[in-house]
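For reference, the structure is listed below as structure tokens.
Note that one protein chain of the assembly has been removed; the remaining protein chains are unaltered in position.
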Amino acid sequence: MARLTRRSVLRGSAALGATRLAAPHIARAAVTTASVWFAQGFVQDEDVALRKAVADYEKASGNKIELSIIPFAPERQKIISAITSGVVPDMIDSNPAEILQIYGWQDRWVDVSDVVETQKAQFSETALQAAQAYNSVTKKRATYGVPLRAAVVPCHIWKSLVEKAGMKLEDIPKTWDAYFDFFKKVQDNLRKQGERKVYGLGFQVTANGVDPYNLFMAFLLAYGGQDIVTKDGKLHLDDPKVKQAAIKATAYLGGAYRDGYVPPSAINWNDADDNNAFHAKLMVMDVDGTLSTEVAVKDKHPEWYFNEIVTHGVPGYPNDNAGKPIPSIVGYTNGLIPKGAKNVTVAKEFLKYFIQPKVIGEFVELGLGRWLPVMPALAKSPFWQNPKDPHLKGYVQQGLLGATIPDYYVFNVAMAEVRTQHVWSLAMIDVAKDGGKPEAAIDKAFKRIEEIFAKYKMA
Amino acid sequence: MSMLAVDAALASARATTRAHRAVRVRRYLAAAGTVALSVALVVWTLLPLYNMVLISLEPEGDVFTDHIWPRVVSVESFWGVLTQSHWYLEHFWRQFANSIYMGAMVTILTLVIGSLTSFSIGRMRIRHGWLVSNVALLTYVIPASFLAIPFYRIMQNYGMANNLWSVIAALVAFATPYAFFVLQEYGRSIPIEVDESARIDGASPLQVYLRIYLPLMAPALVAVGTYAMLLAWNEYLYQFLLLSSKSSMTVPVALAQFLSSDQSPWNYMMATAIIYALPPVAIYYAFRRRMTAGLTMGGVKG
Partner (left out) sequence: MDSTSVVDVGRPAVRRGTLSQFLRGSLKGAEYTWAVAFVVPYIAVFVTFVAYPIVYGVWMGSEASLYRELFADPIYQTTVVNTVLYLALGVNVKMFLALLLSGFFMRPGWWTKLLLLIFVLPWAVPQVSTFVSIHWMLNGEWGFLNNALYKLFHIEGAHWLNDRWTALGAVIVSHIWKWTPFWTLILLAGRMAIPLEIRDTARVDGATGVRGFVYITFPLLANLYLICTLLSTVFLLGDFNTVYFVSGGGPANLTHVLGTLGIRNAFDIAQPRLGVAAVMSALPLVIPLVIVLMRKLRTAEVQL
């Protein structure tokens, strides 16, 4: 409207009235509220970014969103309680990521392919794959998630500690085993200098949280075990390559702990303890998902962020022992709409708004780059390509632009249970603490995995 | 005096001295034992509490220190909590008020419901009253952590999700059986004739309850009230499960946020924990004498 004259106002309200009569469904959606649950960020900026996106949506659409930002770990439990009890909000984020597949198997989500369609061309292949789940009731795969953001697992290194040990990070070998052995040498040198409390490798050899699974899978891929579950959902434990890879991974990870290169308290770490230990310079490096390690200190210790901590995404992330690059597993946060939600319409509208490249790009960037965008075009933005920032470029290359694959529970939901049951952790701990042999540990682990997979028969 | 008598006198004197010395030694040993036990008790009791204070006074918020006395004392963390200056603590006062409100409601309701029911069962001797107090014990058969999930569902059904009252209801249900136990026991020491003579004088049961029962039971009520309040203050699981928004949360739930974060200022967390601990400690100390009397099942006789 160019000028707000009385006639234009009258015309406008008449039009509005007509719309109300003609499409009461839309009008009804416009006055109801949708409840949205989202996990609290690890830094305040993430929450601020989310609130901004929600507020912008409310302004643009006239709908109301009742946003609950819930601390990370409690939110997981609330989601499970909600879905079990049947009283659900209208939209939740996939916390943890695999609930998309776990509850998708149980036919608990609303199909959101119409929402994803609106931006289909923008999404990366891997993101679109990861948004699907196999539904055991309909016996089909469907798209139940709307990809919002992603995370990948780079290596985080204290360059200052490496230099303190008299070595140079530029000299680090580029193949897998040699790469990690480098840090063992760093520890040895630091010990010679009298540093009692520093460890070379921050491997999360624990049965708590998601980190140990991510760590083990990175090693499994590095040693050639990527066919453990194929796209059709079939398990291939009898593949000798897979078995060898698993044994080597267990041997290296458990062995590092056993040989004293990993902080002893690691065995009881949860998802936050390893980051806290890293910040306290308890270890020289760790393999951890997202840039939370760096982003958390950007404010209080800019010198750490800009000078002392180095992220090895791509380039930097080591190749396998034969020198070939390894694809990275990417985890996604999807927007999910539970079945039984009271306001599916508004939830879908909100998601459609949220995944517009401009909106979702801004959301991810305002979160200081802890999470990755899911649209390759967004990675080319000045924020991600900022030459002054030492971490973002490598991170986005590894998780979005480079070779990526979705996590295996996307292919078969049983892998999600392998993750939550910490099967790999128990194998690592067998070797690490109880002096077991990797072969025996993997035999036990494989048996457990087969039992778990037997519970999920796909058509 | 003959030599023999003198010798005997000396011998007995020496024996007495020896006996006195033995008694004195025993007394010193007993005193030393008491001191040792006292010191051990104090150290044992205060060790974790001292650790809390130590961490809360750290300036950098690092737990990763290796000194055991406060090196640099900084009350920045306490100030930060009181002024809500950290983003985890944005709603601290609101959450603290929630905790207090919840504690007060649990206390009051446990006292009211517990005393009314005990009165009816123990004083008015309602038939099959023992059934009620025994069935109440069933509350403890199924552990609280088991009931958490059904509770969540049921609170949704009652429309009480994310509402402090859902937690209050759960805690009242858990505190009341114990209240019965204490109130019944204490009530035994008050003769039933007191009630009966009041009734003869024309008092209605309500008046007997208000004017006779409650005043006489005061110490036991204090004991029960303190117990209920401490139960509410100590509880974590239900609050964490049933309260999901920052404005309805209580302090323990807020504290849990610190635990799952990447870069928590631990000194703030401990300062919060210490401030949270002040009300129950204060209330306990204010009421402790009444409370011990209340736990004395019937008072000292004779």
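A and B label the chains in the order they appear, each numbered from 1.
One rule holds in what follows: contacts are C-beta pairs under 8 Å (C-beta built on N, C-alpha and C of every residue); 3 or more make two chains touch, one makes a residue touch a chain.
It should be emphasised that the depicted structure is a prediction, and the values quoted were computed from it without experimental measurement.
The missing chain, though absent from the display, is touched by one residue of B:Leu82, B:Ile108, B:Ile126 or B:Leu214; that residue is B:Ile126.
Of the listed residues A:Gly62, A:Pro264, A:Pro302 or A:Gly323, the one in contact with the hidden chain in the full complex is A:Pro264. Seen across the whole complex, the unshown chain contacts chain A at 76-77, 80-81, 84, 99, 102, 197, 206-208, 263-265, 267-268, 270, 280, 282, 417, 420-422, 425-426, 429, 433.
If you put the missing chain back, the residues of chain B touching it would be 37-38, 41-42, 44-52, 54-55, 63-68, 112-114, 116-117, 119-121, 124-130, 132-151, 153-154, 158, 169-170, 172-173, 176, 178, 181, 184-185, 189, 191, 193, 196-197, 199-200, 204-206, 209, 230, 233-234, 236-237, 252, 255-256, 259, 266, 269-270, 273-274, 276-277, 280-281, 284-285, 288, 291-292, 295-302.
Quick note on the criterion: only the chains that are shown with their structure count from here on.
Between the CA-based centres of chain A and chain B the separation comes to 43 Å, rounded to the whole angstrom. Those residues of chain B lying in contact with chain A across their complex are 62-64, 87, 149, 152-153, 156-157, 161, 240-241, 244-246, 253, 256-257, 259-264. Residues of chain A touching chain B in their complex: 37, 40, 42-44, 47, 68-74, 77-78, 81-82, 84-87, 270-272, 275-276, 279-280, 282, 292-293, 296-297, 300.
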